[in-house]
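Just one protein chain is left out here, and the rest sit where they should.
Chain IDs A, B and C follow the sequence of writing; residue 1 opens each chain.
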């Protein structure tokens, strides 16, 4: 049994507490939040769980081995660093940190102390995203042409981050997990429409080697909610619609055929259309799965796939994209995870 | 009755011949095509219409007052120039020309001779697009935040132009018609996946003054066909889905409310959600409407809204977007129609 | 504060306990279930709530004023009768009872003792159904042509009732609430496909006076889940799709126009097509609303709209429909609530 403390019981914290508790292998010992009204809620729902307005009470508790941090982004680094220094394993909300510099320091600290640092990239624990990874890895899609995602809705405006840091982080984590290639450059455009607030609409183009590209449209000002991605490959194409109650993944046996006969220039490209298959997807709660994985990695002393390094790779792109957006689309090179 | 000749009877030509004939006010006298098999089709369908493999036969015919040109883009300029010099009014397929330089020369020639030069921006004659213009003009949407469009499908690869020139031209013509502002800069990214062929997927970001932006996703390699645009304004938001059999336009009484009380920083932005209305849209064939408009402009000697200048403004953006794409998203300034 | 006991903690019981507790005006004092494992769950979630395998412990408790019964249909009558005789108000799962005879006896007992008897017709507390009632009552739809509903999915087979008693009960409760007319006759067809199990697919036709009809398709063997109703009137028509995340109600300004000129026989009927409006629907949890309404009716001593009589009217149709189905569609007259 892993004993955990949760820092922050705002929007996401209640999901963490519920899911950790329901794993059967993790026990939430204590919750801290600066707002006593939120702690009152904890008391009602979990009478046996300790509550405190001071997160340090969790860090000094001997019966707590790990903390989960679900607080505003600008507090991620100081809180996580403090926790690591107190010898606690850390489960940290996405995005990992505000800067790559901060991310590197957390990774180093965790490494030095032999602690697990995991970033909450929830989507990579869904059946749909795991299916996409399997389709790419197995070669069923062939060589990848592009990943294109639309993630838009009305709100919620975040006070301290722009829409890229709020929403694109999901797609970047998914791409990081699904593809074995890393982007080498990013170009972004976007705009804020509320005076004094960060960008509420943005578009990211990601460049890979081997003629592959990515694109992410994120938007807090859309009249409709959309959560749809496409992956096209030389052999098959996939549409992933996260709002579909079933059939979230559709695999199209479609593509182009390139004729050898260069002479007939205008008939060079033909089209291939076959069946569409919506495979049965495992339907578990991703966060529950992830919570058990966290406990498992700690127990075995193994690096999680969504470790600090994965979080850093995402933060690097977020950082570069924000800079590119300020420069109206100018391409920024990435270190490509090296 | 306007007597017209049609040059090119390939993919689009048959639609032109049929629609011009069905106006009741235009008569297709002759059709030219370099392929005799295509002319055979004309003969079968319209026994009274003259056919020829030489377009010059149309230009020298005294009973022909205007020509419609539906040929590959690289032939637009020479054919249209020849027709204007022969004293014929010209209805030219989109995009108007391959370069702004060519567009300007056609405009000058038409002006000098007092001839009508019209570019086939078919979408602006649909009930849906006309409705959007009315919603913007009347102020019902408020100030515009953005126009976002997705226009993707599998194929058809064009031999001589990239996907921007093939598909984005529709959205640029729509924006030109719907908004009274012109974009001042463009950033584009994209990629070709077939060796030796032009870009088959691209993303355009358009910058306007007054915090408005545009974005167009065009793609020949998509497993699904999508034709969806969104316009968001300070008062209402619109989704235009051209593939909906009915309810192509949906108007959402949704938006954000910005509170005056700057102190409560994180409650600054609220949401407003009301009814959605799908207005009854006039359901005519756009091309028929446009064909009659062409005859009407000639009869009255009036400049069409989709004249050479409108075609030029679109070509300027296509040109700049292609250059930006080659420079991986670097922003290119536009003359903004000045 | 109303103190309540809940009998049955199987599929629906947990929803009752949660919603009653969250009203703020009802307190769940005790829960009974014959399965100790279910009671263990209650203990975990609500440490302060008493649990027992004997429902009589609830009926004899002086601090409990009312019971909610969420058990198999064949136990509804004996449990509810016992509770009424013990002086408790009763909130009873749908369908009210297995027979009209049982329903009448419960109504009489409740009347005699001045107790509230309420049947859980949850849907009539949704924003969508309340909107439909308002559209009908206000005359916005005109005279009603029909109500047509499709309520199908794969499973769940109920052990002791057929698909009509499981699913059609929802539509009958909705119709009872939305329309002020009662059906005067019913014809039903259907079939069971699993040996020894009740009908798993059925179709009900309901006849009203004034040329109105109703139809309900219920099905446990459908590959897709559908929850869609239509109401057509002389002035407007409504589609209610309960699976739509937003826009559950769509109002179509469509209809027919009947010309006076009887001579032109084949032009007698014309069509009228206008805007479609999806009104903003109040988005509360129906069961929470209903739980508060139960407490309110008890406090004020007022008959609920979903009282025993409403439950009886639904049971009468269920009974008649089952008989009609056995007679392959033969029409059965109803007492029409008289």
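Criterion: contacts are C-beta pairs under 8 Å (C-beta built on N, C-alpha and C of every residue); 3 or more make two chains touch, one makes a residue touch a chain.
Just so we're clear, the structure is a prediction, and the values are computed from it rather than from any experiment.
For the chain missing from the display, the contacting residue among C:223, C:245 or C:301 is C:223, taking the whole complex into account.
Within the set C:148, C:244, C:275 or C:296, the residue that contacts the chain not displayed is C:148. Only one of C:3, C:27, C:75 or C:189 touches the absent chain when the whole complex is considered: C:189. Hidden from this view is one chain, which touches subunit B at 47-48, 225, 243, 245. Counting the whole complex, the residues of subunit C in touch with the unshown chain are 145-146, 148, 150, 154-155, 157, 159, 185, 187, 189-197, 201, 203, 205, 207, 211, 213, 215, 217, 219, 221-224, 230, 232, 237-239, 250, 252, 254-256, 258, 262, 265-266, 268-269, 271, 273, 324, 328-331. Residues of subunit A in touch with the missing chain: 247, 253, 273-280.
Definition applied: only the chains that are shown with their structure count from here on.
Distance from the subunit A centre to the subunit C centre is 42 Å, each centre being the mean of its Cα atoms. The distance from the centre of subunit B to the centre of subunit C, each centre being the mean of the chain's C-alpha atoms, comes to 53 Å. Residues of subunit C in contact with two or more other chains: none.
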